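Complex shown without one protein chain; remaining protein chains in place.
Chain IDs A, B and C follow the sequence of writing; residue 1 opens each chain.
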Amino acid sequence: MDWKTKISDSNPNGAVIRGYDLEELMQHKSFTETIFLLLQGHLPNEQQTKMLNAIFVSSIDHGIAVASITSARTALSGGSPLQAGVAAGILSIGDFHGGAIEGAAKMLQQNKDTPAAQIVKQFVEQKKRIPGYGHKIYKSADPRAQKLLQIAEELGIAAEYCDKAQDIQNELLAQTEKQLPLNVDGAIAAIISDMQFDWRVGKGLFIIARTPGIVAHLHEEMDEKPVRRLDNYEYAGEKGKKLP
Amino acid sequence: MDWKTKISDSNPNGAVIRGYDLEELMQHKSFTETIFLLLQGHLPNEQQTKMLNAIFVSSIDHGIAVASITSARTALSGGSPLQAGVAAGILSIGDFHGGAIEGAAKMLQQNKDTPAAQIVKQFVEQKKRIPGYGHKIYKSADPRAQKLLQIAEELGIAAEYCDKAQDIQNELLAQTEKQLPLNVDGAIAAIISDMQFDWRVGKGLFIIARTPGIVAHLHEEMDEKPVRRLDNYEYAGEKGKKLP
Amino acid sequence: MDWKTKISDSNPNGAVIRGYDLEELMQHKSFTETIFLLLQGHLPNEQQTKMLNAIFVSSIDHGIAVASITSARTALSGGSPLQAGVAAGILSIGDFHGGAIEGAAKMLQQNKDTPAAQIVKQFVEQKKRIPGYGHKIYKSADPRAQKLLQIAEELGIAAEYCDKAQDIQNELLAQTEKQLPLNVDGAIAAIISDMQFDWRVGKGLFIIARTPGIVAHLHEEMDEKPVRRLDNYEYAGEKGKKLP
Partner (left out) sequence: MDWKTKISDSNPNGAVIRGYDLEELMQHKSFTETIFLLLQGHLPNEQQTKMLNAIFVSSIDHGIAVASITSARTALSGGSPLQAGVAAGILSIGDFHGGAIEGAAKMLQQNKDTPAAQIVKQFVEQKKRIPGYGHKIYKSADPRAQKLLQIAEELGIAAEYCDKAQDIQNELLAQTEKQLPLNVDGAIAAIISDMQFDWRVGKGLFIIARTPGIVAHLHEEMDEKPVRRLDNYEYAGEKGKKLP
């Protein structure tokens, strides 16, 4: 099968990212600016760079108790090298852990021209949850979501998708009489949509953000004793069966 | 880079494994026999097949508390599909979890012509642990190791490597005055060495054996609620620092 | 989160799989029988064991050119250990590579009481492909599918799902006037459904089967020079852009 790319190239004369010389990027552009360039094909302005930094930092690490960290540290503890631990951590990032960013961005972008009331009506009729809304602990407002939206507002990034995301929150209250606040995944989804990111890189942005957190935890795990083992579980199956 | 293989081929006229027609193998040979064929290049006899079955069954699943199962179930719980969960489980299989099979087989095969006393002397002088010896719980004898060696004995598989493995156990006691019994990893290492398996597939045999256990646990995990989260941990780091 | 399992346990007194003592299984049951036990909770009879062996052997290895092997060998060539290569190989097993087993088994099991004609009508109306039918090369009949169905017939395993699978093939011809023969994924899906396997382990059976093939290829790759690099690709992107 043919291998073809428009993203980058590297040969003895140098490397190029989206048309720019890699050595020039090294000298003049930050990691975050170059990530934006890679994913969108053009350089960000100052506001977009600040916004993307805020999004990455918001997801960089949420402690040892989350699935992506415990699976990573468990894998490393068995004696696998760092790259294997990072992979095991990233494999925990799915529809229920970081994945709502993608789900919410897809919902917003695919319903660009549908009014909030109608979007909510469809989900309510199908008895489906709208991705990006509701939080186990924050019943009325998710502070991290609000902080990101405030930054997006200040930077002039917030536009139609951020508006729509908040309209949906209001419609949810009106139509279901339940408070289902826009959560941090939903806020990131709305902001990256206003920044013209394809919803299909939503999970990718979360993975980029979380990888340094995984690496830091694996570095710490290197000083722990092998091998992680559950110290509390229940065997609820059969016992004492005899072979025929 | 050139891609070349001596193992297998598949084309519209059919598939071949080590020279044999795949459809004939399907009809006349078991999974275990075909695994032996794949890895060694020739078909096993009846004793080798029984021995390999016993080795695979011995490692197939040791409960929910081990690293390969908890990392797999944690990954799936985040919303990733089955293949991602299996991969996360296999990534926990390293030098400290299943990996001693490879270490012990390497030690045995690379010291084929070295007397047991001298092997032990070298490890003792370098203050290194000999892989495949010692067990947290079984201080004098590991029952699973003994069962495997007994089967190898009965089938006429046990030969120079099984003898050497037991000589090393005796030398360890003589030279260190500590009981470090041959454990299940060490027993498998000795037996597969007597079966002419390259030590470099030692970890591979364990991975083949454990994959069905991981799949069974992931099937069970599919009915659990997302997302796995540690309910007991300690944050021992700093708090309340202010940005400059 | 609570960890609970009905599958297996292991403690200093021994290990148990679905109620049976692991040491007894080692001595009396094959790898394939124990895999069946793990996944279904009871031991297979002789016919089920033969059938499962045939299914595993049919999928064990299809050469170096398929995605699961090239991704595995590429990963190992970068210097990662065996377990990382196996994981990279398994990660290539998705909806389009081995995954049709799961899709077809789901379709069959969820339409247990729906006549073949109606199933086909629904897919045709929605302009969707029915998983498990059609083959790039075999336009009228997939020989490996036929061989598996013949074995299922001979062993008395083939029942309602195998019948339904063939009815669907006939209906496809009748309703679309296209020959879309039951392929090997579809045949496995029908047979495992008649063996009472949950469709949700369909991809898992393929992964179990293919893991030894991946290990064999990685063993071969260990003697190749690092690092795999495409020797033929096209850079179709921009060049010579200047930073502002």
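Just so we're on the same page, contacts are C-beta pairs under 8 Å (C-beta built on N, C-alpha and C of every residue); 3 or more make two chains touch, one makes a residue touch a chain.
Owing to the predicted nature of the structure, the values given are computational and were not obtained by experimental measurement.
Within the set A:Ile151, A:Leu172 or A:Ile191, the residue that contacts the chain not displayed is A:Ile151.
In the full complex, subunit B touches the hidden chain at residues 2-9, 16, 18-20, 24-25, 28-29, 43, 80-81, 83-84, 87, 230, 232-244. As for the chain not pictured, it touches subunit C at residues 63-68, 70-71, 74-81, 84-85, 87-88, 91-99, 226-231, 233, 235. On the side of subunit A, touch with the chain left out of the figure occurs at residues 1, 3-10, 12, 14-15, 17, 22-23, 25-27, 29-32, 34-35, 38-39, 52-54, 56-58, 60-66, 70, 81-84, 86-88, 90-91, 93-94, 137-138, 143-144, 147-148, 151, 198, 200-201, 203-205, 207-209, 211-213, 215-220, 222, 224-225, 228-229, 231.
The rule is simple: only the chains that are shown with their structure count from here on.
The geometric centre of subunit A is 30 Å away from that of subunit C, both derived from CA atoms. One finds 35 Å separating the Cα centroids of subunit A and subunit B.
Counting partner chains per residue, subunit B has residues 63-66, 70, 81, 84, 87-88, 91, 93-94, 228-229, 231 touching two or more of them.
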